[in-house]
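Note that one protein chain is taken out, while the other chains of the complex remain in position.
Chains: A, B and C, in written order; residue numbering restarts at 1 for each.
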Amino acid sequence: MSTENGRKENGRERIGVYVCHCGTNIAGVVDVKEVARWSKEQLGHRGVVIARDDKFMCSSLGQELIEHDIKKEGLTRVVVAACSPHLHEKTFRTACSRAGLNPYLCELTSIREQVSWVTSDKKVATEKSKAMISGAVERVRYHEPLDPLKVPINESTLIVGGGIAGIQSALEIANAGHPVYIVEREPSIGGHMAQFDKTFPTLDCAACILTPRMSEVGTHPNIHMLTWSEVEQVDGYVGNFTVTIRQKARYINTDDCTGCGICVEKCPKKVIDSEFEVGIGYRKAVYTPFAQAVPKYPVIDDENCIYFEKGTCKACEKFCPTNAIDFEQEDELITLEVGNIVLATGFDLFDARRIPQYGYGRLANVFTSLEFERMANAAGPTEGAIVMRDGHTVPESVGIVHCVGSRDRNYNNYCSSICCMQSLKFAHLVSERTGAQVYNFYIDIRTPGKDFDEFYQRVLEEETLFVRGKVAEVTDATRLPGEEGKLIVQVEDTLAGKQRRIPVDMVILSAGLEPRRDADDVARQFGISCSSAGWFTEKHPKLDPVATMTEGVFIAGCVSGPKDIPASVAQGSAAAARVVSYIEQGELSLEPVRASIEEAMCSGCRICNDLCPYNAIDFDEQLMVSEINSALCQGCGTCVAACPAGAISGTGFSDAQVLAQIEGLLMLNLEEPAVMAEPV
Amino acid sequence: MTERIAIDPITRLEGHGKIEIFLDDDGNVANTYFQIPELRGFEQFCVGRPVEEMPVLTNRICGVCPEAHHMAAAKAADAVYKVDPPPTAKKLRELLYSAFYVTDHTTHFYALGGPDFIMGPDAPVAERNILGVIHKVGLEIGGKVIQARKYGHTVIEIIGGRKVHPCTSIPGGQTRGINEEERAEIEKMGRWSVDFAQFSLDIFADIVLGNQEYLDLILGDIYSHRMHYIGLVDENNLVNFYDGLVSVVDPNGKRLGKYAPDEYGDWIAERVEAWTYLKFPYLKQVGWKGFVGGEDSGVYSATPLSRLNAADGMATPLAQEHYERFFETLGGKPVHQQLATHWARLIELLYAAERWVELATDLEITGDDFHTVPTETPTEGVGIVEAPRGTLTHHYWTDERGVLTKVNLIVGTTNNYAPISMSIKKAAESLITSGTVVTEGLLNMVEMAFRSYDPCFGCATHSLPGQMPLEVKITDAQGETVETLRQYC
Amino acid sequence: MTENGKPKFAMYWAASCGGCEIAVLNIHEAILDVDANFEIVFWPVAMDAKYKDVEAMEDGEIFLTLFNGGIRNAENEHLAHLMRQKSQLLIAFGSCATEGCIPGLANLSTSEQIFETVYQGPSTENDDSVRPQYMTQMPEGIIEIPIFCPTLRTLQDVVDVDYYIPGCPPESHQIAAVIGLVISVLNGEAELPPKGSTIGVGDSTVCDECPRERDVKRIKQFTRIQELEQIDPDLCLLEQGILCMGPATASGCDSRCPIAGAPCIGCYGPPVGVLDQGARMMTALASVIDSRDPEEIETILDGIVDPAGSFYKFSMAHSLLKAARPSENGR
Partner (left out) sequence: MENGFEPVMIGFTCNWCSYRAADLAGTSRVKYPPNVRLIRLMCSGRLDPTFVLKALSAGADGVMITGCHPGECHYLEQNYKAMRRVMLLKRTIAQMGIEPERVKLVWASAAEGIHLAHEITNFVDEIKALGPLDWPTAPRRRALEEIEQLEVEEVPA
């Protein structure tokens, strides 16, 4: 067989071929002895010096056989014809390295899954096995010894997002004794959980369980908090990321500020708090989002601050006992070197305005779940009083609409998973605090979690009414007597099978969870991917739910989909465990199946530049050549196949290997030329 | 009776020939066959290609005159899109083309055809080449010849992008223009070339015209054929290489008419003979009467001589002077003595050089409007230029995407296939008779008959590559091969 | 070696256009080195020579032969064998000999189709459907012309080749360089490259020598050059939508065509180490076509009106498939 232009042969190899019986799994259909005999005879001139068959090649005896031959017969290549590489490639590679042969000089061809198990005719199966061995032999001739790629792991970790998932990760890693940076967009960590009143199903108050964790983060020696900050840029790869962070101007010198709160008190400018209080409460222009905020330092909201508007006021500055106010402060760019990154940026609440027929934003007494959380929260604007928009009237009847924006092909197909329990929690709180009649409008009640269904039963017993059906409309257009001044919930009761109009004083929309509006940008920034819905994609949805396709970038909490608090916390810990295990290893060894560019051959045409989903390919403007960062490369080989100059080569799956395997499979390498049209 | 005749292969022409000479019982020439032994099939495999590629595809028909094909193809492509390139583009093309003519005619005169005269037909073969010429005329001439070729190729590279196989002509114009710096350089080289052309004419004057023996040779009957002539002329019926109408005159010099490119089909037809791969074009209206000359035979030639015969004069002053002297000296139009073609070629050389300077000094030549985007749906078009070795016709048909569906090419030397065959036969007849002692020089005259046409079978065999091994095979009446002389060049 | 001790040099043209000879003549001064270091025993375009002289030579008597032109007919093939037999080093010179060049596009058609097209052409009067015959009985006797082979083949398809010099034609400075190398080898100052090497080319592709600015490639549509309002003189032609073969074509030509505003058409053939030039260009282009929607992709691909002709314009005869298979549609 001619070695084609550009395919250098690795000289004369000594190849051992091992045909496995796999009990009768293979031997029952394939004439393994014949296959072995044939390999020696027909492929001898291709370097096959030994061809053996064995009952179970994967058994210790089988492996020893290979090791023995490598040592005694000086084999330079090994071909095993047995089961799928996904089962035993590692087994045989390990056997080779035990015998001192580089593991990557071993090729496993699957004559069980691909031949004996799928073919009935013995003759045909035997012939196909020969072809596959012939292919493997040709291929293995072009294998090269490879060594795993080692990269050092920087001990520091970056956590993006200071919600409960991020907090959990940060504490786990910090407690393991490793430095952590936690970046939070808002002035304080805490995330959505800080806004909640009670948490289902146990009904313990969110603040009571969250704030201790927050302050622990605030005071932890291994944790460095960067609140009021956002990630600008991410470079590098697993173990060696360089992250640039923009710390927005707080106009408060945090070294001097004691968090006494006098500035907030003295600030003359009152602003509707559309962030923490979701628009139902007020804050000052200088503020801390909530009492237990961590860190305690306030921020000056330069869009509303009178000084920034008119150039006068400075009340805060006048009264600040430590002269911590600094109107000249500017955004600061901070560069961090970290080894791993955990993304815990959470979710956005579905905007109920998008479903106009539910009247939110139009009908005063239609509330969103988060508005209700704040209202029910003792620290909230109504100090826990559940009242209508007027601020004092206590509702006599309340309708809670489930699945708002969820399980709805017009908005989101997925189930937001927390709405059922959240709604039941609302129902309980309403009836507990107001005695009002509560209606739950649901599609299905889903209570799979621990103690969830018990909580459901409890709410049922509280004589809350459940109407099964998707609410068509919430309106103030009254038609029937008794509807005056009320909100009418128009719904098809699918159990009773009839349309119903239910008048209530207040409606709570149990809005679903959505990916952050900027999820796509964040994903791109960190080189990971989003599902069509916009949630970050796990490396494996079941077996690796907190890892991503990009080594060293992990995800926790609602970034990968709606979750309740326990699940988010669990993921926070899981991600932390993954990070710590990397750190503990000190360096990471990566599969050596990688692409690389021969600089002299690269023309700088830039065809390959946009092909790598892991951004492993860079263009060097000076040298005018493209370069591959082998630590980022995942070895898919797309750029290898795309390079018009043939300047990119891929270890493990080189052109030479594949072309040789094609010739082998087509039996072009036999002593006498193959007869193509005969039954294989 | 097998008379052995030693004959050297015909050399020094771009391409090769295969000549069959049959003798009768008396050992006289019964018939001769001049065969073209190869075929490439451009007309077939250009089909399916996008029309804008034709200028670079048909380049490869001939590496000796790729510029001619590049131009003809570009003009045919313009016609296919009914697009008229901006003046700057047309002038750039003609400028490149004029420079090309200078190199090409120079090469032929000094390296191929000229030696016959400069050294004399009787000179030893070894001396009848460019080196002999240099020895006889002096070393500096060699330098000049190389310089002339170099300059021509430089211009071709500046405008056409490459020395061989230019690439810048596209449907609607050119891919780029030239700047003032380049223009100035081109002008400089052009002026040098005008001097060189005159210098060459002087050499011809004193070596050839000054030598009665050569003059008799030229005016003698051996190399004379009364036939039709065609050549491209401008609106004033003056010789033009790049554009115009094709003028057709009969053996009496009477103009039968002028045809536009898209009318070529009414004037030209091609005949197929089983013994050669190359076709024989002839004047359709006059008809094919075999390998004979005269008013009633459609055989015509398209050479420098033909062009002078078919035109009313030259478009540049110096060349015009020589044009007049040419016909005075040779006894008025039309001139049928084929060897005069060498002289005609030098007059064209001068014209090309003068035109080169004219265009290089044209104000529009450095313009930046060198391409018009075609808007019409492409259909069919013909492009004609005057190649050094004959009128070159490219005819394309395309689909609505501008992809070729049919291609017809009538290429330079092909036009002269029949005349060349006739000249060879005539020369053979007059040189090979029973009892003739054939000497080297005498036989070289067969080659001279051949060479005056400057046949380029790279082109002619556009239906096949530039290679044409010459083989002269002499067979007697009994079918015995008297002698086979081969030359694989 | 000859009496004067100089190694013998020959250059021969088979199915070629003559451009290679012109390119060699264009090395100007360097041609004198050839004259000084070799005895030119056979170079039809430049000197008198007799075929029988070559036949008379000892095997391997010629040290170096530059063979240009493809193998189109029986005669070309015969000459290829003769030159191989008589030469120590046989170099496939130029695109025709190395990869088939433009005439290789004939491999998209059958001989019958070629004959039909040529000898029943629009301006051809041939009512009796006369076709050239390889043997013809004339009144005076039988005359022959060489047989036309079914496909055009490259030199390496018929004989063993020592080195390859691609290009249509090879750039004169590359030719001069190669000749320089051979001379220094003769003087023991250099080693010959490994047999079978492609010489007189760069390591990379045309883009490597192309001065045009280029960015990340994303192709939304292909544009025919004549459709461009204005060809940007500085921007990568491919990024202007023009199908430029530069990325998949061996460097060495100084990127002449792209510099002149014309797309590279691939005359230097595949880069060293690449099996199939067309395949590499296809894979590169397809990779950067900016769409995931099959319908849109088809529309974009419609912009390539002649894939086989564009990707294999020069290397058809040397591609993996070498020639199209006769069938109802076309060949």
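Assume a contact is a pair of C-beta atoms (placed from the backbone, for glycine too) under 8 Å apart; a residue touches a chain by one contact, two chains touch by 3 or more.
On a predicted model such as this, the values are computed, not experimentally measured, just so you know.
Trainee: Please provide the labels of all shown chains that the missing chain touches.
Mentor: A, C
Trainee: One chain is left out of this view; which of A:128, A:143 or A:428 touches it in the full complex?
Mentor: Looking across A:128, A:143 or A:428, the contact with the absent chain belongs to A:128.
Trainee: Looking at the full complex, which residue from A:76, A:110 or A:603 touches the chain that isn't shown here?
Mentor: Counting the whole complex, the residue in contact with the absent chain is A:110.
Trainee: Which of A:312, A:410, A:532 or A:622 sits in contact with the chain that's absent?
Mentor: A:532
Trainee: So which bits of chain A touch the chain we can't see?
Mentor: 84-86, 110, 112-115, 117-121, 124-125, 127-128, 131-132, 135, 529, 532, 549, 593, 611, 613, 634-638, 640-642, 650, 652-653, 655, 658-659, 661-663, 665-666, 668, 673-680
Trainee: Touching the missing chain, which residues of chain C?
Mentor: Here the touching residues of chain C are 74, 108, 111, 131-135, 147-150, 275-276, 278-280, 282-283, 285-287, 289, 291-292, 294, 297-298, 301, 304, 306-309, 311, 319-327, 329-331.
Following the convention adopted for this analysis, only the chains that are shown with their structure count from here on.
Trainee: Have a look at which chains touch which and call the overall pattern line, ring, star, complete or other.
Mentor: line
Trainee: Go ahead and note the Å separation of the Cα centroids belonging to chain B and chain C.
Mentor: 25
Trainee: Mind checking the centre-to-centre distance between chain A and chain B? Centres are C-alpha means, answer in whole Å.
Mentor: 74
Trainee: I'd like to verify one number: the distance from the centre of chain A to the centre of chain C, where each centre is the average of its C-alpha atoms, in whole angstrom.
Mentor: 53
Trainee: Could you list which residues of chain C touch at least two other chains?
Mentor: Within chain C, no residue contacts more than one other chain.
Trainee: Can you tell me which positions in chain B touch chain C when the two form their complex?
Mentor: Within the complex, chain B touches chain C at residues 8-9, 11, 14-16, 18, 20, 22, 30-31, 33, 35-50, 52-53, 56-57, 60-64, 66, 77, 81, 125-126, 129, 146, 149-150, 153, 160-165, 167-168, 170-172, 175-176, 264-265, 268-277, 279, 281, 284, 288, 371, 373-374, 395, 401-403, 406, 408, 410, 456, 458, 463-467, 469, 475, 479, 486-489.
Trainee: Which of the residues in chain C come into contact with chain B in the complex?
Mentor: Residues 12-23, 25-26, 28, 44-45, 47-52, 54, 69-70, 72-73, 75-76, 79, 96, 101-103, 105-106, 108-109, 113-115, 117-119, 121-126, 130-133, 136, 138-141, 143, 145-146, 148, 168-169, 172, 224-231, 233, 256-257, 259-262, 265, 267, 305-306, 309, 313, 330 of chain C touch chain B in their complex.
Trainee: Note which residues of chain A are touching chain C in the complex, please.
Mentor: Counting only chain A, the residues touching chain C are 4-6, 600-611, 619, 638, 641-647, 655, 659.
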